[in-house]
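Below is the structure I would like to discuss, written out as structure tokens.
Complex shown without one protein chain; remaining protein chains in place.
Chain nomenclature is as follows: A, B and C, assigned in order of appearance, with residue numbering initiated at 1 for each chain independently.
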Amino acid sequence: MPVMRLGYVHVRVTDLDAAINHYSNTLGMKIMHQEGGTVYLKSWDEHDHHSVIIEEGGVGLVKLGYKVTSSDDLAVFEKRIQQFGATSERMSAGENLKTGDGLRVVLPSDHVIELYTDMEYVGTETGTLNPDPWPRDQRGAAVHRLDHALVAAEDPALVERFFYDCLDFRPAERLITDPAQPELIGTWMFCGQTPHDIAVIKGPNGKLHHFAYWLEDWNEVLKAGDVFAMDDVSVDVGPTRHGITRGKTIYFFDPSGNRNEVFTGGYQTGPDFATITWTADQTGKGIFYIGRTLNEAFTTVFT
Amino acid sequence: MPVMRLGYVHVRVTDLDAAINHYSNTLGMKIMHQEGGTVYLKSWDEHDHHSVIIEEGGVGLVKLGYKVTSSDDLAVFEKRIQQFGATSERMSAGENLKTGDGLRVVLPSDHVIELYTDMEYVGTETGTLNPDPWPRDQRGAAVHRLDHALVAAEDPALVERFFYDCLDFRPAERLITDPAQPELIGTWMFCGQTPHDIAVIKGPNGKLHHFAYWLEDWNEVLKAGDVFAMDDVSVDVGPTRHGITRGKTIYFFDPSGNRNEVFTGGYQTGPDFATITWTADQTGKGIFYIGRTLNEAFTTVFT
Amino acid sequence: MPVMRLGYVHVRVTDLDAAINHYSNTLGMKIMHQEGGTVYLKSWDEHDHHSVIIEEGGVGLVKLGYKVTSSDDLAVFEKRIQQFGATSERMSAGENLKTGDGLRVVLPSDHVIELYTDMEYVGTETGTLNPDPWPRDQRGAAVHRLDHALVAAEDPALVERFFYDCLDFRPAERLITDPAQPELIGTWMFCGQTPHDIAVIKGPNGKLHHFAYWLEDWNEVLKAGDVFAMDDVSVDVGPTRHGITRGKTIYFFDPSGNRNEVFTGGYQTGPDFATITWTADQTGKGIFYIGRTLNEAFTTVFT
Partner (left out) sequence: MPVMRLGYVHVRVTDLDAAINHYSNTLGMKIMHQEGGTVYLKSWDEHDHHSVIIEEGGVGLVKLGYKVTSSDDLAVFEKRIQQFGATSERMSAGENLKTGDGLRVVLPSDHVIELYTDMEYVGTETGTLNPDPWPRDQRGAAVHRLDHALVAAEDPALVERFFYDCLDFRPAERLITDPAQPELIGTWMFCGQTPHDIAVIKGPNGKLHHFAYWLEDWNEVLKAGDVFAMDDVSVDVGPTRHGITRGKTIYFFDPSGNRNEVFTGGYQTGPDFATITWTADQTGKGIFYIGRTLNEAFTTVFT
């Protein structure tokens, strides 16, 4: 499975200062670079130069970056993407700050994803020589790393097929209308060993539902929730458990309205993982296992 | 502080079998005795004969029992209660199953509480000789013990004064309308070292908001939430943190609609504890710290 | 039960700067006052002026302070102590910094304990108006408050009787040689609702085994352990669980060799609590439940 992980998320924000405060002081990311209205940030347990890019002006997703193991993989992907009928173009080192060559792809759902093999290595905040398990000077929720993104698509099955056929992603879990005549409502797909690196649910093309950060455990989820209260962060739902992915979660919004998530838990996947099916009558339980009802925002707010 | 703790809660339920299933299989209490339509249950870490009594027929609170250290304390309380102008009567051993002499009091809010000094000792499920820290054969959420109750009163200040003057309870936290001309909306009062043994909020006289069980920690709260999902328990709010008491919580309903809570956390109180004040503009944060909004049920559903 | 809690611990340290660093940066206490070679510190969730006093010169326990509800209680205690045959003397406000009148007692085991009713109120770090559940700027292990102390005595039964007869403490757990002809090896006694406010084990008179701080839960115990590794604190045993008290713990030493503990868990006690008995053949399990063996230091290192 030659895609390694979600490497970066690039979003627009209406108020850059508020966003900087949110992503650095509340979430605890480190500001790596600022240039005009664009800010690059990194979590403490990430080693590449940045994982979140915020750009002033509007709101919503600009693009997602997925890091790929090798140039050979890129070449294979390029061919498959052409065969699939999706649009892609080569991008050069330096088009994205500190980022190498790659492939820019427009998904059938109009989202832009970039596949790249290199980003400048910076190192984690604990280092590589006799490291401590966490940095002493953590800020706020102290998110560890980017984990996954959930995007909307008018035709989730088509996007699932794209990731399956072109990029070797596999579905860990699928939400369908009805076992007899199933129509796909959502799919949670992995390229590594976690439950999902990308997820797609039915909704307006090109839109973002949320992107998620990894935390250590359920106690760090509570700590994050406390920090959100202290910092007046708008909390959407949680803390709670997901039925789908088994994860533990809080959904919340950045000051511009982009939905974030803190996430932990799940299980180990891999090429032989048997896909889990959720039926639409159990959607509430699938999304928010404990309360078992969707709030309205979950299905209506995309950016 | 001569009142030891909330010793029992006696509630009515519409469907006895459903209630038995809820309190024993989902919450993990042990059935100690059944007689006609009345069932007596005990949590694993409680040593007295029972702590919850469910009685078929209707819904809502019958009475609360608070265990008192000595007969001398009872006599003192009786006098103070008369001076206060509340109604009380002596009750005899055996009026309540396995329970000794005591005093039955009608609060200014029409709730009945019983003060008693003895209940048959049964012992916890881990015993008193080289005990393990928990019983191996736990069921469901495996609640440890009863913790507190929250009742409604048209005049919370009057009920607060009753508990303060007559029973030596002290307020750990108070929710008021306005610091300038404060009117009391709610009070959380303790007789021991936890944040609350009784709480009172503005609402219809004689009604119960919820009674709560103690769990070990935030992880047991999640486990309880998972069990509630498995057993189709109606969850009101949570898991979340309370601002008031700092506790970690899930509110949920028994099959008849009586609200229960699983609760942990808090802090240590005592006679010299400095009362915390919450102002009405921070009510959402006080009740549900992370989400910072009250759901409608919280202020409207009493039984 | 008119003794409220362990209010302060006063110990000697060989190196004041190292001790200040340990108690403030590693444990997270706040320095409240320094005067000559004596430093007064407070934990974030304590409201009185200080709870730990470190004094340069030597090592070991100077005295313990227990806070008492009222002057009337003090008078009662004084009489009982005289009847018991122990030595006591009145102490005046100001003999101890920011501390009111009281009674200085020499235990049958030669330990000095001071009973007092007042210490200057400073307030916790979260305050009493719409407080957050924890202070944002925590340091190190961020201990919440003092919890209990364990002292050594040649005749533990005699000291137990002192606390029982004179101060209304009750034993939550007792470790005995043999159920047939029991001799007391250790006793864990409470004055409030936690498993212990003082504990006594067989050992040299006048010596301290450890004093303990409260943490929130098992996760905070791990965090403390991590901080101890980062700060090169000498760890004695843990993290592990105690059989006795059911607590979760790490024992460690301050730079002068005084043993500290971080502690959480336990259960609720009270006047009707049925004492738990541990037999000597289960001592290992009683002290360190998981490993079930005592390390040598546990029974030999006192200060």
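Operating definition for what follows: a residue touches a chain if its C-beta (ideal position, glycine included) is under 8 Å from a C-beta of that chain, and two chains touch if they have at least 3 such contacts.
Not measured: the values here are computed from a predicted model.
Colleague: Name every shown chain in contact with the chain that has been left out of the document.
Modeller: A, B, C
Colleague: Determine which one of A:D45, A:D101 or A:D231 touches the chain that has been left out.
Modeller: Within the whole complex, the residue contacting the unshown chain is A:D45.
Colleague: Out of C:S43, C:T240, C:S256 or C:T269, which is the one that touches the chain we can't see?
Modeller: Result: among the candidates, C:T240 touches the missing chain.
Colleague: Looking at the whole complex, which of C:Y23, C:F228 or C:Y267 touches the chain that is not displayed?
Modeller: Touching the chain that is not displayed is residue C:F228.
Colleague: Residue by residue, what part of chain C touches the chain that was omitted?
Modeller: Chain C touches the missing chain through residues 218-219, 222, 225-226, 228-229, 235, 238-241, 243, 248, 250, 285, 289-292.
Colleague: Which residues does chain B use to touch the chain missing from this display?
Modeller: 132-134, 136, 217, 219, 226, 229-230
Colleague: Even though one chain is hidden, which residues of chain A still touch it in the full complex?
Modeller: 1, 4-5, 45, 47-48, 67, 69, 121, 123, 128-133, 144-145, 192-194, 214, 216-218, 241, 243, 246, 265, 267-268, 270-279, 282, 285-286, 289
The criterion applied here is as follows: only the chains that are shown with their structure count from here on.
Colleague: Which is it for copies chain A and chain C: same residues on both faces, with over half shared, or different residues?
Modeller: The interface is built from the same residue numbers on each side, given that over half of them are used by both copies.
Colleague: Mind checking the centre-to-centre distance between chain B and chain C? Centres are C-alpha means, answer in whole Å.
Modeller: 31
Colleague: Any idea how many Å lie between the Cα centroids of chain A and chain B?
Modeller: 43
Colleague: Mark out which residues of chain A touch at least two other chains, giving numbers and ranges.
Modeller: 219, 226, 229
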